[in-house]
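Before any comments, here is the structure.
Here the complex is missing one protein chain, while the rest keep their positions.
Lettered A, B, C, D, E, F, G, H and I in written order, each chain numbered from 1.
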Amino acid sequence: MSVTPVPPLDRLGAARVVLARKKKLGLTWDKIAEALGHPVEWSTSALLGQQTLTREQAETAGSLLDLDPDVVDALTLPPVRGASAVDLTDPLVYRLSEMVQVYGTTISELVREEFGDGIVSAIDFELDLQRVPDPKGDRAVITLNGKFLPYRVW
Amino acid sequence: MSVTPVPPLDRLGAARVVLARKKKLGLTWDKIAEALGHPVEWSTSALLGQQTLTREQAETAGSLLDLDPDVVDALTLPPVRGASAVDLTDPLVYRLSEMVQVYGTTISELVREEFGDGIVSAIDFELDLQRVPDPKGDRAVITLNGKFLPYRVW
Amino acid sequence: MSVTPVPPLDRLGAARVVLARKKKLGLTWDKIAEALGHPVEWSTSALLGQQTLTREQAETAGSLLDLDPDVVDALTLPPVRGASAVDLTDPLVYRLSEMVQVYGTTISELVREEFGDGIVSAIDFELDLQRVPDPKGDRAVITLNGKFLPYRVW
Amino acid sequence: MSVTPVPPLDRLGAARVVLARKKKLGLTWDKIAEALGHPVEWSTSALLGQQTLTREQAETAGSLLDLDPDVVDALTLPPVRGASAVDLTDPLVYRLSEMVQVYGTTISELVREEFGDGIVSAIDFELDLQRVPDPKGDRAVITLNGKFLPYRVW
Amino acid sequence: MSVTPVPPLDRLGAARVVLARKKKLGLTWDKIAEALGHPVEWSTSALLGQQTLTREQAETAGSLLDLDPDVVDALTLPPVRGASAVDLTDPLVYRLSEMVQVYGTTISELVREEFGDGIVSAIDFELDLQRVPDPKGDRAVITLNGKFLPYRVW
Amino acid sequence: MSVTPVPPLDRLGAARVVLARKKKLGLTWDKIAEALGHPVEWSTSALLGQQTLTREQAETAGSLLDLDPDVVDALTLPPVRGASAVDLTDPLVYRLSEMVQVYGTTISELVREEFGDGIVSAIDFELDLQRVPDPKGDRAVITLNGKFLPYRVW
Amino acid sequence: MSVTPVPPLDRLGAARVVLARKKKLGLTWDKIAEALGHPVEWSTSALLGQQTLTREQAETAGSLLDLDPDVVDALTLPPVRGASAVDLTDPLVYRLSEMVQVYGTTISELVREEFGDGIVSAIDFELDLQRVPDPKGDRAVITLNGKFLPYRVW
Amino acid sequence: MSVTPVPPLDRLGAARVVLARKKKLGLTWDKIAEALGHPVEWSTSALLGQQTLTREQAETAGSLLDLDPDVVDALTLPPVRGASAVDLTDPLVYRLSEMVQVYGTTISELVREEFGDGIVSAIDFELDLQRVPDPKGDRAVITLNGKFLPYRVW
Amino acid sequence: MSVTPVPPLDRLGAARVVLARKKKLGLTWDKIAEALGHPVEWSTSALLGQQTLTREQAETAGSLLDLDPDVVDALTLPPVRGASAVDLTDPLVYRLSEMVQVYGTTISELVREEFGDGIVSAIDFELDLQRVPDPKGDRAVITLNGKFLPYRVW
Partner (left out) sequence: MSVTPVPPLDRLGAARVVLARKKKLGLTWDKIAEALGHPVEWSTSALLGQQTLTREQAETAGSLLDLDPDVVDALTLPPVRGASAVDLTDPLVYRLSEMVQVYGTTISELVREEFGDGIVSAIDFELDLQRVPDPKGDRAVITLNGKFLPYRVW
């Protein structure tokens, strides 16, 4: 029986290699973002596999992180944005889900009152994360910025 | 067989009465928040049943919304913050969950790099929602502001 | 113990009353749609509870279907678009889900090739259903028409 | 202990190889469809593993995509149309499921009124996807064309 | 607050009334089927709520079972064929599911070899159940008779 | 660290090898069944891993299909009849499950009326599948033949 | 709108009335079993709704427990043996499930070695529960006595 | 990149090797139990991975079954008693679960009446399985012998 | 149709009445525990429905909380300890589950090393909850005190 051809490294496998190289080289996400020319939130999301990278961007990352050509290839694959991209039971991620659970109806009510019948886009969307110093303990301020999309009435 | 005593109206039932009265009286959440003396996000969350209301706050809401005493009583019950408080399959709420799905690992990575090993509190937490005008379509900017809590090393 | 105030009829309850009245009066969805001044797909969806109805539209429906004022009120409640709105195990509905299961990756591939990285909106969306005569058995042609939304690169 | 015989590449593995080769060679689905002599929707679905390919079709694809004989063999395996063929939590695919969730009862009502008691076939079925230019943003028009099958009354 | 209009009895509720009346009157399914002019399998399925009944059929059943007009009305509602129609954990029903579990791949293989790529219709379908005497214990012979539907190649 | 001993090929792995060899050799299930001396339904089920094969039967299959001794060994392992043996979301298999969903209560009612309180055995059970020509499209007639087992009253 | 006919008390409702009456009257299951003329395990199971009761048995129970005629009627309804009959997360019941989890493969192996390929019937089955005094704490000895049913080879 | 160290064979892997060796050598569980000096039920459970084996016991099994030292090591690992240890959908195992489903409330009632408020231990527990000849078909008698543990009142 | 007999208030219904009366009367759990003569943890658990109350205890609670006789009766029903007793998605309860998720394997390892193969009883168990003042924020110290139960080797 002949040897079965192995498909190339997938996008999440590439992300694991990136994390290992980043650690080995002592790089920060800010540094990587600077090289890519995008904010750190987008850049991190892209290298973890949730955004599309152009070949140029993949090669830039490849040079900075000293990646094999196969890993650079894998970085240009389509993004992986389904449930396999995240462990929803991780305590940090879970608390984000809990915020949706506890405040989901409040956000719905306020969006409906302010904008009318529609949704806040998770596609035409930007994420921002800031550290805000606070004497009682610093705070993480996460900004979800999405375009309001009204339901089409036809 | 004697008549079974009926437990009083529960917290989510009170929320449904509030929504009906608010609509009948043509009130806005801003107006209700002003009476309660808290931001509109907290006030909406409280009247929908996810925050604790003092008796004074419940009575203020009762006067404004012309509620029966039983409904005012129900507003002072403990909050309901479990999964029954929200329909996670509602399209607007689902997109919030999808943001967590797509960006959860990115937020984890950036929090770990910036703050160290810990979580962003969903308890010592504030929610803010703003409408930001944009010529290509107005945007909803949702700010999640939570205290960073480091894992205790003992 | 005083009588607990009962919240008014909800949106899905109103839909059940509409279906009963429609049957009793021998009306068709086309006829109802004509009165509402919208295509039959949108009008049916609205009266089943998945679209927002203005008071005027609700009253038009109320006159045509001879509905009680409470039912008309309920028709103006926010739409119900979560999983409780549908039985996904109903054979007809299941086959639609199966089409998504079997052809979901094909649609993803073709949208990515033609439009780039993004999604087809279920919000800026129109539904059309036609009967197409066919000697081997008439066909139902369901058209899903959604705006392409590219992922924002920020 | 002797070497355990390894079963050949499966159908979804073959699809991953096809995607890798297609990218490497810079081919489009249209080009591949032309070689197969079928519309692009059917051809894409077949190479992704959801339709039966004859040996001739598999070899045509093999020549065009420069596939190993083992991959060509795998393309002639029975199709894989179960839930493992798709990631239902992928944002693009999810929106298709949401359309079924929101409009499933509407489609049921209209099919029942127009055709009577039955279902729309997902087997005697054609899929079509078109890009429709629109000044406010181009649209994807997905046409689901299925034969109506009445419930047999026996 | 005015009295909320109550939607009429639903189809499964009507089935429960039918079962109660059938028992009270000592009728058999055969007897009921004879009155409806259909085989006992279809007739039972229809009165349990899984087939469409015409008004004439509903009234025939109403006369035989001495049903209130509201129950007769409910019998003319659309059928309920989703998962709520059955308890899949009931031991008798479970064994049918187990047959599908154990013999599902065998049936797939044999249908593919005999008919080609397609499915056996659950819509253009007849059910038959016979008691076959056997000295080691009588047997139930359940015949599933469905039209083969080939996948359309377009 | 020494080499970890690898357990031999399992029963489902053997089934995949059988399918590959059967295709390569152009054999039919009928032909294989003839060699085994059992009906085609039992024989297919056995080679797919859901029935016990004696060593003699496994060797007969091994000769016909030109299998390695390890595969023949694996065919004598205990059968695999759990949920891992089948993909319940495959469209063909799903329709069998849907028949159970739609007709499960009907079968329960008729078995109870005809036989009394008990179940139809999935163990003392035979499966038969026939193609029945029909001018409107040939039909698959699947016969489930199980012994009635009354609940023991003790 | 006319009054909707209410279906009679169901089998599990009857069980709840039986439990209440048994407590009120200070009866034991042994006493009830004696009246029914069956072992206490079967009798308890029957009055909790998992076995068929004849009209005579239901009336015997009715006399002993001073039940309303409607409750006696309900006791003659078909048994309820699905998952709704039990709370599998109750600690006592859970431990029984855990025994199946921990010892399920052991029982399979030993049954296969001793009897061959088949199952232990849950239908042709008797349950016995004894208290066995033990100085270290009395023991409950639960005996599951089921007929071995070999898989039919056809 | 250096070679990743591979963790040793796990407990369930050891069980699969044991089953293969037992078959190859034609041993019975009784024979193995005799060597271990424990009843066959405990011994089988231990070699399948659900009980703790001492090194002496593991070596005794290793001699009898001619196991590699790595497999003997693996037999001394902690037991695996979670859901991964068993296939609950296997027909034989399922019937045990069904017994719990159908008779769970009966056992609860009788334990409560006989012993008071508590549970039957699945830890201080013995399992016994006997074949009982019966002219109508031999029976498997499974005895679950657990210590009653009363809820502590503190 | 005669009036269906209504089963008496159940245990969880009684708990809701207790909570309402406790609030109305301004009582504390400590006060209630003092009357019952048990620690506050056990007493709260008992009145919420998770422990057995004797008639004397139920009447003591009835006097203190001014309960109707039907509620006192309901307090003597068997405890409800299944999943319906708690909302596992409530944020406070969830964090307890998360502690089990994060520290479950650690507790297993340490119990195995210290005690051997067995479990910590949830039945022979006491719960204690203390507030411990701390300048950085007071702490809740929850003590789970359970008897170690070794697996029986037979």
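Here is the rule we go by: contacts are C-beta pairs under 8 Å (C-beta built on N, C-alpha and C of every residue); 3 or more make two chains touch, one makes a residue touch a chain.
The structure presented is a predicted model; accordingly, all values stated were derived computationally and were not measured.
> Per the definition of touch given earlier, which of A:V17, A:I32, A:L53 or A:A85 contacts the omitted chain?
Within the whole complex, the residue contacting the unshown chain is A:V17.
> Spell out the interface residues on chain B facing the chain that's missing from view.
38-39, 42, 51-52, 78-79, 112, 116-119, 121, 123-126, 149-154
> For review purposes, identify every residue of chain I that touches the missing chain, sorted by number.
Spelled out for chain I, the touching residues are 28-29, 40-41, 44-45, 48, 50, 81-83, 85-86, 88, 90-93, 95-111, 113-115, 118-122, 124-125, 127, 129, 131-132, 134, 136-149.
> So which bits of chain H touch the chain we can't see?
Against the missing chain, chain H presents residues 1-2, 4-5, 7-8, 76, 81-84, 122-123.
The criterion applied here is as follows: only the chains that are shown with their structure count from here on.
> Starting at chain C, figure out the least number of steps needed to reach chain G through touching chains.
2
> So chain B and chain E are the same sequence; what rotation in degrees superposes their CA atoms, nearest 5?
So the angle, rounded to a multiple of 5, is 145 degrees.
> Any idea whether B-C or A-I has more C-beta pairs in contact?
Looking at B-C and A-I side by side, B-C shows more C-beta contacts.
> Indicate the whole-number Å distance between the mean C-alpha point of chain H and the mean C-alpha point of chain I.
33
> From the C-alpha centre of chain C to that of chain I, how far is it in Å?
Whole-Å distance between the two chain centres: 46.
> Return the distance between the CA-based centres of chain D and chain F, expressed in whole Å.
About 28 Å separates the centre of chain D from that of chain F.
> Multi-chain contacts only, two chains or more: what residues does chain G have there?
5, 8, 81-83, 88, 90-91, 118-119, 121-125, 149
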